[in-house]
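A single protein chain has been removed from this complex, and every other one stays in its place.
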Amino acid sequence: MTTDRDNFPADPGVDNRPMSDMATQILEGLTKAMLADDKVLCLGNETETQGGLFGATRGLVEDFGPERVLTLPDNPRAQLATALGMAHAGLRPVLSLNFGDDVLGALDILCDDIATLRYRSGGQNSCPMVLRLPSGGGIGAGPAHSRDLARELGGQAGLRVVACGSAATAKSLIEQAIRSDDPVVLLEPKSLYRERAAARVAELDRALVLHQGDDLSLFAWGAAVPVAREAVEQAAELGIEIELIDLVSINPLDEETILSSLRKTGRGVIVEEGSKRGGIGAEVAAVIAERAIDSLEAPLLRVAGWNTPLSRCGEELYRPDCGRVMRAVEQVIDF
Amino acid sequence: MKQILDRDGHLSQADALTASRTELLEIYRLAKLTRRADEEMLRLQAEGLGDLSFFVPSFGEETAHVAATLALEFDDLIFRGLRGSGIALARGVDLHAFFAAALGCDQAMGRSLPGLSAEPEFSICCGSARPAASLMPAVGAARALALKGQAQPRIAVAFFGVGSTQHPDFAGALELATHLESPVLFLATSDRQGPSGEIAARAENAGVSAEYVDGDDAIAVFESVRSLSQIVRQDGRPGLIEMAVEFPEPGGNPGSNPAHDRLGNFLKSEGLLPDDLSREINRAIDREVVEARDAASNLKTQEPRPPSEQIFAEVLCRASADLEGQDQNYRDFDAEYGGSEDPDARCLL
Partner (left out) sequence: MAFEFKLPDLGEGVAEGEIIEWKVAVGDTVEEDTALVEVMTDKATVEIPSPQAGTIKEIRHEAGAVVPVGEVLVVIEGGGESATPAAAAPAEATPQVQAEVKLAPPASGASAPVAAPAPRAAAPAANSASVLAAPATRKLARELGVDLSAAQGSGPRGRVTKDDVRALVGTSPQATPTAGASAPVTRPEGSRQTITPYRGLRKKIGDQMVASAFSKPHFTLVEEIDMTAVNDLRKTYKETAAERGVKLTFLPFIMKALIAALKHHPALNAILDEQAGEIITYDDVHLGFALDTDRGLMVPVIHDANRKNMYELAGDLGRLSGAGRDGSISREEMSGSTITITSAGSIGGLFATPIINHPEVAILGIYRIEDRPVVVAGDVVVRKMMYMSITLDHRIVDGGEAARFMNTMKRLLGDPRTMLMEA
């Protein structure tokens, strides 16, 4: 018996294997990369090498041994510096932190030493490493463990910053991050680790058009993507066709995809999990203002976290939700 | 404190000397060259020439650095911070490139502070100007070198000063090195006026084999580094040598160089450094340094404004659209105002 599905050729961008959650997709990507290249090794504190706080490295040390899944002291500075030194010596380390916020105490190493290595060495040294950062809120982890980090890291020259917007793209993104000769920060929204989706291919520095529409461009990344998807569906019921762009790459920004969508629709809303002030949404808006002002039919609106620290109890009020996105969409459409 | 040559240059332990005559003469020549190059660099800085805005000389440490570097295997991976002129020159970095990089003429190397450039063909990593920034990366690199399991094991070496030991990352590096059992050799220069052997003591306490040597005794430094580096290499565990040196007094005699004089006296007493050879070495060093300085200065005057590659290349492994856009902007501006004498026109960028 054949089903409809059998009669359609598989979308080359879609992995037809059963849906799995983001932690599993990342684990699969790590495993594949380690099998393909023995220069790849995983670093982290004991939690991260024994399965990981969110389960993305479970079983890895059993498969590859403690030399390639290497436990480091519980000191993010030492962990980052170790990765840098290993990259100097020709390896491709993947470092996992418990919480993305842990990187804040090691920003000098990340920004001064790792991100600029290729540049200041005139291209003679490079630091092909991946820094996996569980980012953002959504699990009630409180203000010290819920930072979005796109803003903190997204403006650092020499550092690629990539955000998983879905379980679907996580495997593809981590594989490409490991293959990249640049240091790559992979932002893994904590709220998405248990999201399930069939894998699809995403490119490391290319935004994805997740849904096409002519009325308004909705820009999102990371944890804001599922919220934006919901808004796309609600808007469709009102007859508003939204074009949904998952930025994927925070640095560098895929300006061409952003601008070509905006030029088509003339209207834009940016959804950002972290607080509004000084965020990446401001950068997206500035790019549009610099390069596509003549296409704007209405103000660009940002729906973002409040300009407050994240409160554990108020977390769901802090993070943008579909209602807030829809309100902005309607304001921009009705302008 | 380990010492082989006393302050007057007499050999106190003859059987401890394994360095060849050629090696000792080379230490002597390179230490002198380093001092002379650093002096010239300071002179250029004082004249406000080019981009030489901030140069930190290695006065007082150069003999120890040169002796230690020559005691290592050539492919041992070196990490260093500021005050490392002698390390690069001892590995064979060309004096012309050394000046060109310092003056910012060389697009590949003028981006960092002088003396921090990457020298991959000499197994020297791009340095960092922050205190202690080389220590933990050296540990990681050493671990990676060990993982590669080569027939001729390589080690990583970190040069640093007493300032770095005040940074928490020094303790972090010691802990990391023992945790990872990294074949890393820490080479610290300390001030012989300060607390004696404290750095070595901290290393021992952290489980890292350590030695405290007279840093102004080039032979003691050479022999210690050679023997401990072999232990680090073979046993796959970290080691540390604290080298106590005499830094020139601020405002004191700038020509004072006790470590160099001590080695010179020994070489003379052994008949290895006759007066005519000594004069010849001095003349050759003068000539080389002046030539290299002038070549770099000329290069600098010919290139008043760096080409756009100097600014935009090598940020990422492939250029992003926004960098290409800025690069174009820079070149457009250059085409329009590049020849302008008007400083205001240049400010428009």
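The first chain written gets the first letter, and so on, giving A and B; residue counts start at 1 in each chain.
Just so it is clear, a residue touches a chain if its C-beta (ideal position, glycine included) is under 8 Å from a C-beta of that chain, and two chains touch if they have at least 3 such contacts.
In this text, all values refer to a predicted model and were calculated from it rather than measured experimentally.
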Message: Considering all chains of the complex, which shown ones does the missing chain contact?
response: A
Query: Of the residues listed, A:T31, A:S295 or A:S311, which one is in contact with the missing chain?
result: A:S295
- line: For subunit A, residues touching the missing partner are 266, 293-299, 301, 331, 334-335
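We adopt the following convention: only the chains that are shown with their structure count from here on.
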Query: What whole-number Å value describes the gap between the mean CA coordinates of subunit A and subunit B?
result: 40
Statement: Listed in rising order, subunit B residues that touch subunit A in their complex are 77, 79, 106-109, 111-112, 116-120, 125-126, 128, 130, 133, 135-145, 147-148, 156, 168-169, 172-173, 175-176, 179-180, 313-317, 320-323
- prompt: Which bits of subunit A are touching subunit B when the two form their complex?
  reply: 41, 67, 70, 72-73, 75, 77-78, 81-86, 88-91, 108-109, 112-113, 117-126, 157-158, 160, 180-182, 205, 252-256
